[in-house]
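Quick one: this structure, given as structure tokens, is what I'll be asking you about.
One protein chain is absent from this view; the other protein chains keep their places.
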Amino acid sequence: MPELDKQPLGGEPAARVLVAGASGFTGALAAQIVWSHPRLELAAVTSRSDAGTRLDRLYPRYRVPLELTELDPEGVEGIDAAIVAYPHGASAPTVAALRGQGIAVVDLSADFRLRDLATYERWYGEHGAPQLLDEAVYGLTETHREELRGAKLVATPGCYPTASVLALAPLAEKGLLADVAVAAMQGTSGYGRSSDDTVHFTAMTENAFPYKTEGHRHRPETEQELAALGSPAPVSFVPHLLPLDQGELATCFARVSEPISRDEVQALYRERYADEAFVRVLDGPPNLRAVRDTNECHVYVTVDEHDHVLACSAIDNLWKGASGQGVQNLNLMLGLEEMEGLS
Amino acid sequence: MPELDKQPLGGEPAARVLVAGASGFTGALAAQIVWSHPRLELAAVTSRSDAGTRLDRLYPRYRVPLELTELDPEGVEGIDAAIVAYPHGASAPTVAALRGQGIAVVDLSADFRLRDLATYERWYGEHGAPQLLDEAVYGLTETHREELRGAKLVATPGCYPTASVLALAPLAEKGLLADVAVAAMQGTSGYGRSSDDTVHFTAMTENAFPYKTEGHRHRPETEQELAALGSPAPVSFVPHLLPLDQGELATCFARVSEPISRDEVQALYRERYADEAFVRVLDGPPNLRAVRDTNECHVYVTVDEHDHVLACSAIDNLWKGASGQGVQNLNLMLGLEEMEGLS
Amino acid sequence: MPELDKQPLGGEPAARVLVAGASGFTGALAAQIVWSHPRLELAAVTSRSDAGTRLDRLYPRYRVPLELTELDPEGVEGIDAAIVAYPHGASAPTVAALRGQGIAVVDLSADFRLRDLATYERWYGEHGAPQLLDEAVYGLTETHREELRGAKLVATPGCYPTASVLALAPLAEKGLLADVAVAAMQGTSGYGRSSDDTVHFTAMTENAFPYKTEGHRHRPETEQELAALGSPAPVSFVPHLLPLDQGELATCFARVSEPISRDEVQALYRERYADEAFVRVLDGPPNLRAVRDTNECHVYVTVDEHDHVLACSAIDNLWKGASGQGVQNLNLMLGLEEMEGLS
Partner (left out) sequence: MPELDKQPLGGEPAARVLVAGASGFTGALAAQIVWSHPRLELAAVTSRSDAGTRLDRLYPRYRVPLELTELDPEGVEGIDAAIVAYPHGASAPTVAALRGQGIAVVDLSADFRLRDLATYERWYGEHGAPQLLDEAVYGLTETHREELRGAKLVATPGCYPTASVLALAPLAEKGLLADVAVAAMQGTSGYGRSSDDTVHFTAMTENAFPYKTEGHRHRPETEQELAALGSPAPVSFVPHLLPLDQGELATCFARVSEPISRDEVQALYRERYADEAFVRVLDGPPNLRAVRDTNECHVYVTVDEHDHVLACSAIDNLWKGASGQGVQNLNLMLGLEEMEGLS
């Protein structure tokens, strides 16, 4: 089989892109999406732990034949944009160094998601670059699109807030949410690459469980965004780990401040998302297989016998929940078509 | 390997037991539990669809070498008790025929679970033996134990109500539940043996989804039982199908009528279940692997930042959610030790 | 989300293509590949069992918004080529009717794979169109490429022969195979859509087993092709079903007629497949995740301490093992680039 020695770009790239932290699950997928993107050039992939290894050896299912190198954040050259896929806390200083050189940054970590520094520090510890919080745009594309055009620093939302807020946004924007409970479920790719007993195949197969019942840091992030949309509602949140790889469900129970019928709420959702390229409003409950390896979010909304709204969404946690949405935002930052390289 | 030609009973059996509908998932497990029960004799296993087949050919993982026969409900002889594992609706007439011959019956179907005939008929259609509703005892052992001793007709609860009510009973008994939302999740054995596209391995692997969002018949059953315990609260309920075989989680969000602290609610649960042989109150969230192939229910309760109670439970839907609980009740009906044959 | 109302074709299509039997696993994928193919127009999708249903309702993970219709094989109009995904035996008469109207046909069934009518009839029963056997070309692209260019009727190989022959072809072509044993393994998509107890998720999860140990019809097909390449060797063959969806492994133990060293056999394979777009010779054993949803075949060959050659291959049974290879051949039949629409 003849080796592909260069990226299959059509013409002059719109930007030369670095992916930092490309040996983790979200970084590797970001690299793959950029590699097959018709307008972006994948200029470099970096990783502390796996420098010297070709990315397609580490992730054979992807097809990126580049060797991972170590990143010197102060000495980057010839790069227009970077996607940073570092752990929370480790990301901020690198992002600051890259921004210092004028590089546009999509950060996949949580470091720039929370607008309130105190809240950040309560859940994540000391912040490594608080001076950049004002510049950062929250990258849930469907609710922050205009701010994202031309932005220089974008915080890609957490996967759970992505699924939850998209499930609830039409109601939140109308100020209708009074109280929300979210049961969310995610596959093991959301746990990250760092192996431990929890995600050993032997431990996960035929298993499933709730976790972080005492408080998950995606809860305040979800509340921040629902409030920003118009509904400062309390959110109860319980995530679960499921025996599958990629995929995430959010099942949301919402008490509403004014009664709304099933027909009304379904019409509201169809109208709200009619022009969204990646949000599909379904006629029945969503499932994970239909969104796997896509940047789509599938949503279904109904009203139960007790007049509570049930809103269910499904995404691929690595795509719309991380790297796919990151590139969706990068497209907007660079003035490209939002869907480019994502379908 | 020498074939086991007779049931490994220690002495004179306390009862000769028939399992009707033994070719389905719950019937087959009921047969296996009775077969290995030290005090019960498995007298016959019946099945319309698979008559003539040995049960251990149909379910090699079980070890019941009896041949399935067709049941003549009017002409049963030498049987003290029956476990009926028929579909909803089909069960009632057979149960009536068996009761007519004085046989004690554990019904695994929904036919005698709902105390209100109108509610039954709304969710399940016409009732085949409404005259027996008064006699029937609802078989959630932990909340109906005294009625179960010596009962002649027991309706084994649905799997979701079992998990949900056990997760909420200590609060319900104190009258504390104001409003409940339950996200429940179940493996494919809960879907039953009848194959269709939904549970083809190709469709379920790497998949998960909510279903019956417009109303599931286990909701009114759960409300009936919470009300009976002291909390007539509305329940919003969304079940999900997971890519695993046996196991069921109920994640319950409860608004309470009076504030309760985390310490208080955890103490309440520990005390309530201290003497229950099959309910284990955990220090953290339960998981399915720990209850698989057991009759146990694992429960964890906590309070979140918005003062909502989160109660999580895990059961094996075929054991505590059906056949195991059926035998637990049969033990009580026959005056045997509740745990016999179940650990 | 705006609905895609037409196929995303760049310009004038090279051919208008019908997919018959598009409600099965291989037919549905064939439809999807043609739908997203830049040079082929998906003119119609047909199905007896699901006529009236839109294909993307049946297979949401694919994105083909066409409605399934019933095929009238005698009255097809405006079609240049057809992919027929019917069961063995049912295919031949339909293929004959389509050929009678001058339509080029890729048959995914076994009906035209075996060159010898008696062998066909022994394994599959009476043949529905034996007069077409001479015209049919065996569609293992890598070993029949020249015959495939411009062919009018192509029999897509069985998935097991595809994996086995690609694993052994370099040796077979040198006449080196003396005796071959193949242990092959496949996911449940290879079992087909027709649900039964065997592929119920409950039955397959945590399970795996050999089957058809008394004789599988892919064995004579594999022997036919190895003989055609130069090695008329006996093949012992045992297939296994695995708890996964798409993917197939062939692990081949070959006794060779002349000693060959590890270096020699590895060089032989690298050279043989150097120019093949879809065959990748690896430095170590292949795995299924690297080929999933691709038309690639990954091959590894080595020699063990007893001088037996071990050749291992991995394919996606629905892609290179069926529909992907079908389109690869259709490209050659129509004079298009072999890789078009497949990467």
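To keep things simple, chains are lettered A, B and C as they appear, and every chain counts its residues starting from 1.
The criterion applied here is as follows: a residue touches a chain if its C-beta (ideal position, glycine included) is under 8 Å from a C-beta of that chain, and two chains touch if they have at least 3 such contacts.
Since this is a predicted model, take the numbers as computed values, not measurements.
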Completion exercise
The one of A:D107, A:D179, A:E206 or A:E248 in touch with the missing chain is A:E206
Exercise for the section: Kindly state which of the options C:T94, C:T251 or C:N331 is in contact with the chain not pictured. Expected result: C:T251
Fill in the blank from the handout: Touching the unshown chain, chain A contributes residues 25, 187-189, 191, 193, 195-197, 199-206, 243-246
Handout entry: Absent-chain interface as seen on chain B, which is shown
Key = 1-2, 60-61, 205-206, 273-281, 287, 289-290, 292-293, 296
Completion exercise
Interface residues of chain C toward the undisplayed chain are 179, 181, 183, 185, 187, 203, 205-211, 213-215, 219, 234-238, 240, 242-247, 249, 251, 253, 255, 284-289, 292, 300, 302, 304-306, 308, 310, 312, 314
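Operating definition for what follows: only the chains that are shown with their structure count from here on.
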Exercise for the section: Examine where the copies chain A and chain B touch and state whether the two sides share over half of their residue numbers (same) or under half (different). Expected result: same
Fill in the blank from the handout: By Cα centroid distance, the chain farthest from chain C is B
Handout entry: chain B and chain C: spacing of chain centres that average the CA atoms, whole Å
Key = 46
Practice task
Take the average of all CA coordinates in chain A, do the same for chain C, and state the distance between these two points in whole angstrom.
Solution key: 37
Exercise for the section: Let me have the rounded angstrom distance from the C-alpha centre of chain A over to the C-alpha centre of chain B, please. Expected result: 40
Practice task
Pull out every residue in chain C that's touching 2 or more other chains.
Solution key: 205-206
